[in-house]
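Only a single protein chain was left out; the remaining protein chains are all shown in position.
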Amino acid sequence: MKGPSYGMVLDTRTCVGCSACVIACKTENDVPDGVTRNWIFTEVSGTYPDLSMSIRSERCNHCENAPCVAVCPTGASYYGAGGTVKVDADKCTGCKACIAACPYGARFVDPRTDTVDKCTFCLHRLENGTPTTACQEICPTQSIYFGDLNDPESDVSRLLASRASYTLLPDAGTRPKHFFLR
Amino acid sequence: MKRRDFIRFGSAGLTAAAVLGAARSRQLQAYAHPVPDPRTDGDRVVPSFCELCFWKCGILAHVKDGRVTKIQGNPNDPLSGGRLCPRGAGGTGLLYDPDRLQRPMIRRGARGSQRFEEVSWDAALNRVAEGMQAITARHGAEALALYSHGYGGSWFEHLFKAYGSPNITHPSYAQCRGPRDAGFELTFGEGAGSPEITDMAHARCLVLIGSHLGENMHNTQVQDFASSIRAGGDLIVVDPRFSTAAGKARHWLPIKPGADLALLLAWMHVLITEGLYDRDYIAQYAYGFEQLKAHVEPLTPEWAHPRTGIDPAVIRQTAHLMAGARPATLVHPGRHVTWYGNDTQRSRAIAILNGLLGSWGRRGGLYSSSQLEVMPYPKPAYPTVTAAIRDRADPTLYPLGHELAQGIRDASIRTEGKEPGIRGWMVYGSNLPTTLPDQRATYRAIQDLELLVTVDVLPMEIVGWSDVVLPEATYLERWDDLNTPAYREPFVSLRQAAVDPLFESKPGSWIAKELGKRLGLASYFPWNDAKEYVETRVRATGLDWERLRKDGTLRGSPQPLYYEEGVAPSFATESGKIELYSAQLAGLGFDPMPTFHDGEVEDPPAGYYRLLTGRAPTHTFGRTTNNRLLSEVFAENAVWVNRAVAAKWRLQDGERIYLKNQDGVRSTYSAPVKVTERIHPDAVYLVHGYGHTAKGLRFAQARGIDDAELITRYKVDPIMGGTGMNVNFVTFLRASDVDAEAAKEVVT
Partner (left out) sequence: MNEITSTRSNPFVDPSVHVWHAEVPIYLFLGGLVAGLMVLAGLWRLRAPRESSRALTLLPWMVPVLLTVGMLFLWLDLENRWNAYRFYLTMQPTSPMSWGSWILLAVYPVSVFVAWVSMPEATRTAIVERAPLGGALLSRLETWALARERTLAWMSIVLGAALGVYTGVLLGTMAARPLWNSAILGPLFLASGLSSAAAFLLLHRITDAERTTIGRLDMGLILVEGLLLALWLVALRSGGASSRAAAGLLLGGPFTAAFWTLVVVMGLATPVLAEWIEARHGLRPGRVPAVLVLLGGFALRWIVVYAGQESAILAQTALR
């Protein structure tokens, strides 16, 4: 029986890019001013009036083959429960190699602690008995799903089984666990 | 280490290294610290409802060590269902805004100089009462007016009704959704409601006319919008701009600004001539079908094509999609519809279209709302007010309109030899200079006032011009009246304070009562405070008070929503039927059926572009642009310029420009250009709410362009007085050019 593998699914069909996820994450996780753990990415292609648009809410991909974990010299970046990529701020020297190593730009230096920070999949909520991330809980279009990719009955598994999806920079070798439904 | 190893590490990727790393790291996990808890969960969680916009979503405010740490949605609330838009989630940014009004102030310098003296509540309230009584003594209570926007305004409306003034106005009427409700009332006998009575979640085809849901973040509307997408319904979006909603649409119709009515009429033509409308429904419930049929007979898609810029084939195709999904086809009534001054007729066309599709009262269309009745708090009856509201120069104008905010404003201006009919304003939560069109007129009116009192939370522009400033506590610090909206199900939600008011701010309920006492109206405020007021109401209705306090919401019994569920069709129109033809309008001298008049909407002059405005999802007009939490995502607005137009002007993406309108008014500040394919070449687009000039808004001041400055011209809807504001045209001034010469003076 495999242990859990936590991942996230974002439905780009319903995501309107409102940033409720961004604000909720900031208040839930007491993220300081000037930095953010998640964000909205919008892409428009075509020439007026033949246009198409893609909107998605993004954050750390909690890669299975995380270059940030590989490069960390102190072990501050490590794999936590369910393969969540975590940062132990006590061990972080702020060398920023992980920031340079992340192809997604998902990490940043927390100006209050001078250590590196990023999305934690709200694991503290999971540990306290709430199996949803703050962004998932607030999303008014219900576009965010968090769950166990190793559980075939979970929402994330069902959605990935039934709809076309993609990950970001699939050729970077990172094996991200954040999926985007087309 | 040999060279081969280098190459393997370098070119074969990180697999081997990562496996090693992963194994090693899992070993280290045993020594890793436990999950760090940001500890934002509250010691107390207080259910209430939000006031970042006017939807009133149920929230849960987490309070820890006397501070609100975060705000979540209240799962018990039917409007939010436990989910919030970004503004609601960012309410702490308002509560802890460092620029909040802290103490009552009385003006000491010239009006507009923003020189105030902080005074006690007693002194401030006495000043207000004296001022109001002085005006009343000389000119009567009808020389006083109240502008109100926001739920806490109810206490002041009560005060004014008790005082006997007829001039109570909400800018949300003539500056926003007034024409829509007039159009729907003329057709169905009922407005579109707030929350809108749209059954989007069940719509098989959803048509948005200029509505930009997803950027307009009315929570329940966006939730329903997402549900309809999830359910696989077809989406048709008609908008000169490729909005977020357009990005999800099966059909985006990039309509020429101002031509929506032509499209709606052409759709009616297709539905009727091809027999695609709901015959039984129309036969049973509608009046005036034959007249409508004759009216739209010549209004073919080919006729509409040059007027709208939409291909006739597309007009037919979309009409067929709409017909195929009926009666679960919803042509959304929209919300802010004050565009071109013919907005009642355009809204009526939308209503008629819904009628033809049979969606009114049907599943997937417009449902029948229900409302929980809660007993009122016993109080004396209001005095009869014989004076008419002074919101129009000529009483025969705008026969179906009421409480026109711009009219009250105009009535306050002294013209040659003629004294103004209104001398004093009380303004609750409404920043009039950026709300009413023609900002210059608003400032002229303010200069002519004898008394200007504002009740607000932040030092908005209107506050800087006031005589007396009364700082209200935010929604998180106060109790307000119960919310019992007409909605899919009857319910009541409670606003209760999560924390005590900061500084010396006071709840509006207290301010109104204290004013009432000083105006001799104590008997109209028999309650001790708002808490006692709502508790009395709840208990008198036989509802569970303790449960309401704990859950934030109590629901009534579910009521049928559609004719299919047993709702009895009834239309409060003159004919008692759906009026496709309106004898009432004909009798008043207006088109009985919406008619497209060529040339009614002018084209932009050469070198100018129509100024279109809208919303950003993180903001509620100018109310939230000082909220630093919300503004991190969207701090400054940009001018959307069509790529081809930008190329013609040699404007670069991100280059800063000023805008100048057709009346020569130039924006006070500059904004960056957003070169994009997403906007019609005849128009430019700005998000409303930026370009604050008030110095007290230390974050928002000088950020972006204020569209309200540029809306100097407006076209008034002759039926109900709504102010069409999409009738201004702007041209571009390079910031470098403007800064090089002496700055031109903004005409005030």
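Structural remarks
Chains here go by letter, A and B, matching the order in which they are written, and residues are numbered from 1 within each.
Keep this in mind: a contact is a pair of C-beta atoms (placed from the backbone, for glycine too) under 8 Å apart; a residue touches a chain by one contact, two chains touch by 3 or more.
No experiment lies behind these values; they were computed from the predicted model shown.
The hidden chain makes contact, of the residues A:G7, A:G75, A:P140 or A:P176, with A:G75. Taking the whole complex into account, chain B touches the unshown chain at residues 1, 3, 6-7, 9-11, 13-14, 17-18, 20-21, 24, 28, 632-634, 676-678.
For chain A, the residues touching the absent chain in the complete assembly are 12, 19, 22, 34-36, 39-45, 52-54, 56, 58, 67, 69-76, 90-97, 99-103, 105, 107-109, 111, 113-116, 166, 168-174, 180, 182.
We adopt the following convention: only the chains that are shown with their structure count from here on.
For the pair chain A and chain B, the distance between C-alpha centroids works out to 33 Å. Interface residues of chain A, counted against chain B in their complex, comprise 11, 13-14, 16-20, 22-24, 26-30, 33-34, 36, 40, 44, 46-49, 51-55, 65-67, 69-70, 75, 78-81, 86, 88-90, 120, 123-124, 127-128, 137-143, 173. For chain B in complex with chain A, the residues that touch the partner chain are 13-15, 17-18, 21-22, 25-26, 28-29, 32-41, 69-73, 82-86, 88-90, 92, 213-215, 217, 219, 222-223, 225-226, 229-230, 242, 244-248, 252, 254, 617-618, 628-630, 632-634, 642-644, 676-681.
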